[in-house]
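Take this structure first; my questions come after.
Heads up, one of the protein chains got dropped from this complex, but the rest are sitting where they should.
Right, subunit A next:
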Amino acid sequence: MENHPHLVHIYRQLSTTNTMPDNLFTTPTRRFHLTRRGKILQTTTERYLRDDLGYGTLLLPSKKPNATIAGDVTELVPITIDTVDMLCRVTNGGGTLVVVDTNVLLHHMDVLEYIRERDGDNHHEGGDDDEEAIHSIAAAVVIPQTALEECRNRSLVMYRRVTDLIRSSSTGGKRKRSFIVFADLHHVDTQHCGADDEESKKEEEEVRKINDENDARIRKVAYYYGKALYNYQRGRTYNSHSDEDNRNIEVVFLSDDAQSRQLAIQEQPQQHNNNKKGLYYTPRSMREHVTLLQKQDPTLNLLDMVAQFHIPPAAQRIEYYPPHIDSAALSLGLKTNRYHQGVFRSDRDSYSSGYVTVRRGQERVAVLIRGGRNVNRAVDGDIVAIELFAVEEWLASADGQQSPPPQQQQQQSAKATKEEHAGIAPETAEPTLKDMDNINEELPDETGTLRRPTAKVVGIIRRNFHKNYCGSLVSVDHATTSDDAHPHDIIAAKHECEHADGITSTVVFFSIDSRIPPILLRTTQRERLLGMRILVSMDSWPSDSEWPLGHYVKTLGMVGTKDTETEVLLQEFRIPCEPFPAKVLACLPPPDYKIELEPGRVDLRHLPILSIDPPGCKDIDDALHCIELDNGNWQVGVHIADVTHYVEAGSAIDLEAANRSTSTYLVNKRLDMLPSLLTTDLCSLKGNVDRFAFSVLWEVTPEADIVDVEFKKSIIHSIAALTYQQAQSLIDKPEKQCQNDIQAGAVKRLASLARKFRSRRIKAGALTLASPEVKFVLDSESLNPTDVQAYTLYEANAVVEEFMLLANVTVAKKILRHYPTLSILRRHPAPNRSMFDSLIQKAKTRGISICIDDSKKLADSLDAAGKSLASDPYLDQLLRILSTRCMSPAQYFCSGEYQAKDWHHYGLAAPVYTHFTSPIRRYADVCVHRLLAAAIGVAPLPVFLSSKSYLHDLAANMNRRHRAAQLAGRASVQLHTLIFFSGEDDGGEGGGIKEEDAYVLDVETAENTEPSFTVMVPRYGIEGRVRLSHLATEDPCLVRDPVNFRLSYKDEKSGKVLASVAVFDKVRVKIWVKSSRDHRELVVDLIEPVRLAKPDVVSASKSKTKKQKTKK
């Protein structure tokens, strides 16, 4: 603690007078809270006023780097701007100083964040010092504390962005604008003595009063700055009498609240002197301000980023949606149970329908919202208030879907086209909220029949507008708006227009995410944005606008190029992809770091340890060994890279890894959780180098009974890094040839143990599941896919997997014994019967019964099915794939949060399970390493790992990131599949069109729908809907059999079945890419059975095969 003269000043005064100077101490503010029990509590807080806050505070990096555990980090130090002189220096002596209102922080962050990058093309010749070129919104931005706190209360997301901006603006290279935080609540001169005497009783008046008061405070800040600068500048001109330094700083009060701006003008005393406007500061709306800037410098493209709140007045005003109920009526309605509150979740493929989960006593019910008018401008993720429809209007149970009301048909058709996208088959079921939280979907009405409740949205409690959406504009050719145009074109054509100001025009943006409605943008650069992937943010959705209004944020790149689309999917799934910050890299060991034996570690370098991985694997995190002991037993070791040795708990690198939580594997790219020095070098257990490891050592009998287990931090020396194929060849080597081969002996022993462990596991009920994964063969230079291969699974894969499972289970038990409530475990919930229902029914058509009572019965019934379906081995695998898809994925959790019976891992039939074996690419494993290290007493448990709330957040984050990484990986495969099938280098005509065998997964048997069915193509792992669009929906020859999931086509006269397609049938399909201007999609068409297929497709394929035959 250094001197703080200000403080002493107060107390010197105190000691003489024994009273605080009035202006340094305010009376306490009292607030009243209603407790849950209905008592009224008064809380009193004090607020000190200071006279040493000057003109706000800047955050600047301190001169001396602060040496902390996390390495050298330049800490930000708040610097107070004491004098107007200094303030002028901060703004570089000219330009504008902007005081922002809360609504600017909430809605215009993109504008505030904007700095023009230095690119040669659209830059002035003058270079950096050119005053005419405008780089950002203002020279200095003053953020009053009132606005900051209001922003924090309203939206934490925005608050974080503001604070990040304030921090980063001072560090990033050449500063072009400064952010000044002004603590107006504690500043003597801006102390607001609001109208405390008026006591308004009504709640809404109270709220308005608080808002008004905050606005008044912010205006006072603007006034304070304006007055100070005005007086200063006037004083300067009087003294100097020269015009050389005549650049005045203009103070602008930015607010989108027209009323506040009006008051700003009224409140200011009029100046009657030579000042141009006679005002200390100018109030402006964001749009006005940016338009002014844009006029000064037409190359600035800031106007696109300004949020929109009103659509430009049209000739006739159409109310597309019923108005939202205001907040007072809403809270009353919620209290009286007239309305219900919940988060609106769009259906996966449509923005005009979705559901809201509502609590009803103990149970929770998912309420359906169907149709654009009922959804009433709610967007996925909004917290909404809904009003239930009368019971008569509820939907009859699942089957009887009503035909949509006519007004929705356009949207429905938009939805329909989206559904048909063929794509990569999912591995597991969506981890639905319904499944996890046990939400009912149906309620009985008076007669006892189950109905699905429906409702409409009456108001929006909190918007989820803080996300950026990825997508592109649709280019409209006004001339060719024909009837069969894509629905996007119709919407775009309807809404595109030029604006009266001559520079902006409205364009329509379509997100990739089909849960998001089209967004209307107002832009100055329409031509430049066409055909680009852009990021867009939503601003508002007034009732007289058919679609929400938004603003442009960023351009990602050309549509369809692989790099852009990869970036798009990273954005879409929020995968952290920025390079590691310097703070994190500072935690890495120095370049001359050497791995040497250190105290506390066991030296295992003499053991013949080897690793088995896929070819080309860089991040090897596990290695194995198996030797014979003197007593005839075998010692088996699993050695895991000791990541926690390099990643200290609580350091910057640890926090970064915790945030990333997992490495993400895309087809052409790997996004690491840890910097590559650790990932591919220091932690990777490569062959023939010393590495630190965390070892689990078992003593087992050759009959695979475990005698003893030990956990050790060790140093190892791997003798070989094998691929699965190499390992397999060692397993297959005849016994005689490997008498003296250490590697072969070890691998053989491991394999024999693994077989025994495996059979024991299967006996206990572990499931053998399958996934439709495939692998791309990429071109070495362009990284374009040249071929698709199925994964080859060797026995060696199973050996490694078996020992990893064993290590995970062993470690899970160990940490659970020591930390029964703090262990990070992994659970796999038992599947929900309703999810399996349709599969069970489908299987029945083939005479297969599936029992899902527990994993053992499921495994047995799947095995039995496999035997009965021996004619086609793939059907067995298909069944397993489909059952996997009926289960929700496994999840990380903290053992203290669930009861012991819920720790069960269904798929592995293990009572406890965790992840221990891949700390390089999963953060859960890092935590488990720390827990295990603490359990065996080699290192203390980091404090935050003993906080249950922290563990909860950690597990939630890991689950979210894990899911996102999976989805991103699949999207990447999807992207490459598209590239593969649209490839031109295939030789045959029509690019990469392929014909393949496929299996029918599901058949649409509902009446009055377009006949269609879903197929899976095993060769490419893709799934797609085959539409028989050439058949009329009411075709009398078409027979739908919902019991047997069968579509058959009868002869018109004889009634003989000519062709039929039923579930699990093998059909032949053609896969090709249909590309339009803006997007490409994968299409699957039927070839066989011929009578159901489209005639033109069949003829085309016939001609093709003929040609090929003639060629041969």
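The definition used in the following text is that a residue touches a chain if its C-beta (ideal position, glycine included) is under 8 Å from a C-beta of that chain, and two chains touch if they have at least 3 such contacts; residues count from 1.
In the analysis below, contacts and distances are computed from a predicted model.
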Omitted chain (choose from "Exoribonuclease phosphorolytic domain-containing protein", "ubiquitinyl hydrolase 1", "Dynactin subunit 4" or "LTO1 maturation factor of ABCE1") - UniProt protein name: "Exoribonuclease phosphorolytic domain-containing protein"
Candidate in contact with the missing chain, chosen from A:185, A:770, A:908 or A:1083: A:185
Hidden partner chain, touching residue among A:262, A:701, A:946 or A:1009: A:946
Identified contact with the non-displayed chain, of A:371, A:650 or A:687: A:650
Chain not shown: contacting residue from A:90, A:104, A:139 or A:166: A:166
Residues from subunit A at the interface with the omitted partner, ascending: 1, 4, 7, 10-11, 14-16, 18-20, 25, 28, 39, 41-50, 57, 59, 68-70, 73, 75, 78, 145, 148, 160, 163, 166-167, 181, 183, 185-186, 650-652, 655, 658-659, 943-944, 946-947, 949-950, 953-954, 957
